[in-house]
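My structure is below; once you've seen it, I'll send some questions.
With one protein chain removed, the remaining protein chains of the complex are shown where they sit.
Labels A and B are assigned to the chains in the order they are written; within every chain, residues are numbered from 1.
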Amino acid sequence: MTVAVAGIDQQARGAVRRAWNWFEGDWLFITAVLILAAMAFFAIFAPVLPLADPELPRPADRLESPSLSHPFGTDVNGTDIFSRVIHAPRIDLLIGIMSVLIALGAGSVIGLFGSYFQGRGGILGFLTEILNRLMDILQSFPAFIVALALVGIAGQGTWNVIAVLAFLFTPIFFRFMRAEVLHVRERLFVEAQIAAGSPLWRVLFVNVFRNSVGAAVVQASPTMGFAILLTAGLSFLGAGVRPPTPEWGAMISTGQEQIYVGRWWPALFPGLAIALTVFALAVIGESLRKRIER
Amino acid sequence: MEATRPVLELSHLTVAGPRPGTVLLHDISLAVCAGEMLAVVGESGSGKSILALAVMGVLPDLVRVTGGSVLFLGEDLLRKSEAELRRLRGSQLSMILTGGRAALNPMETVGTQIRYVIRSHLTLDKDAEDQLIIGMLNSVGIPDPERRAHAYPHELSGGMAQRILVAQAMVCEPHLLIADEPTSDLDVTVAAQVVDGMKTLIDERGSASILLTRDLGIVAENCDTVAVLGGGELLEFAPVESFFAQPTHPYSKAMVSDALIALEHDAAPAAPASIAREMAEASTAESAASGYVLVAEGHYVKRFDDA
Partner (left out) sequence: MKNRLPRYVARRAAFVIPQLFVVSVLAFALLKLIPGDPARLALGPAATNEVSLQAMRERLGLDDPVVVQYGKYLENLVQGDWGRSFRTQEPVLEDIGRRLPATLELITLAMFLSLVLGVVIGIIAGLRPRGVLSRILTWYGFFAGSIPDFWMGLLLVFLFFHVADIAPAPLGQIGIGVRAPPEKTYLLPIDSLIDGNWAAFKSSLTHLLLPVATLVLVYMPAVLKTVAAAVEKSRREPFLVAARVHGMRRRYLYWYLFRNTLPPTITIVGVLFAFLIGGAVLVEQVFAWNGFGQYAVEAVLRKDLLAVQGFLLVAATITMFTYLIVDVLYAIADPRVRL
């Protein structure tokens, strides 16, 4: 019993050490992980932290500059900016994670089918050709305006934003998947599986998919950053998340007029939070990519 | 030009690698005279390329010469400034890098790339440059040179690209040409043609040359002297006849017999190791101190433990 536990313990330690060795010395990466962990912590625990109500307007406290009681000051409604900045990842991370997960799933599955049959003739080959062109053209539309137009049609709201972003991101993952599948499908083990009589769906999902999805997965992290930037942009124009829900872009939007008259705090802090989060996601993506390529 | 005066003379050249304590070349001394072709043979990693780059003064980052001298026409290149070296490189002493087409800029036509070498060293008007370029391409055996001068590297075959490199290195008529594996990616006939072309140019101009290679067939046919490099040390240095008659260092012997097997020849009667031992015993105290043994006239062998 104790021996077994000790064994597991040792295994766990081994895994931790291996993980550590993998990233050793990469301080940029470690910083990024810490930033992201902090944001995730805020997203989960913000409601139980001893913070001011992020949505309660207090007209008497309007536009106070940063002080001990309001570390980031208060906005035009008198709500505490610090509390709002801490609460915002609940929405921003949710949108980032969900939209990317949906797009990753859709893009990689469509990419799997769309490129496995590419150039192989027949009706499937023809369909994939159309699919490919369609995806290319979808990407030639300006992403931000399309998002804005679609949200405008679908209406404001967190889940609408998620759906629209997922739709926009699908071609990104489709492309990464396509590049890999075109490569993997020519490899010997795929041919061997088919020759050995494995059913096509099995070869596709088990062999080809597993060996191709890596590049798309690595792309998830920076795309999440892109999602957060787009969300913030939409909210900045008043088209993203409905106020007074705490969201970074919307907060910058309410801070815009204050900047013109010299009140810097309502816009500064949410912007910093966005920059840090997106930065962390970009660094993590880049780090993973480099390590997988090696 | 007297054939006896060395164009290039290395003495005790030592080169250190990027990590402390690593030695890439140790105490290399050799010489090559005008009109002579010296073969430097050795496996990859033996230090051949480092030797060439050290002579040219373009060692990679963090690799540096720590001792010895490189006398070129009697002047120590190691004491020259970068600006002086720049003027010598490509005009007085040139080098053909290994890698064939990779040694050409993919973005420029080959004619332009030769032109840049000319413009870096000579002052000619454009017509004279054109004539020189076409003439060079002609003399390295490129058919239809006017048209080929406008070709990009990717439009040329490996053999053609290699000829361009020869033309580029020889355009300013250097006193010394170093060629690093000029034939490694070529098939046998093309390799022979390229080396022939190179040899003709060198002979016409009376230049000295150093050929870095693993191909002993080319060495036997073209070179005058042979230097065997292994692990950064000079293992054997000999006139070409003497080298093939009695390769003495075990490393050289292995190379020669491999080459002969490859050529499907009968094994040549190699000098027994006992000769080397005898010579070693008979050698003077001076040569013993240098670590080298004289086997025949001009034929030196590094002392080795005969197991």
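By our rule, a residue touches a chain if its C-beta (ideal position, glycine included) is under 8 Å from a C-beta of that chain, and two chains touch if they have at least 3 such contacts.
Small disclaimer: the values here were computed from a predicted structure and weren't measured.
Within the entire complex, contacts from the absent chain reach the displayed chains A, B. Checked against the hidden chain, the listed residues B:89, B:175 or B:299 yield one contact partner: B:89. The chain omitted from view is touched by exactly one of B:70, B:103 or B:194, namely B:103. In the complete assembly, the contact with the undisplayed chain comes from A:142, out of A:59, A:142 or A:199. Looking at subunit A, the residues touching the absent chain are 28, 133-134, 137, 140-146, 148-149, 152-153, 225, 229, 232-233, 236-239, 249, 252, 255-256, 259-262, 264, 267-268, 271, 274-279, 281-283, 286. Take subunit B: the residues that touch the chain left off the picture are 56, 58, 85-91, 94-95, 97-99, 102-108, 116-117, 119-121, 147-148, 150-152, 154-155, 165, 168-169.
FYI, only the chains that are shown with their structure count from here on.
Centre-to-centre spacing of subunit A and subunit B amounts to 56 Å, using the average Cα coordinate of each chain.
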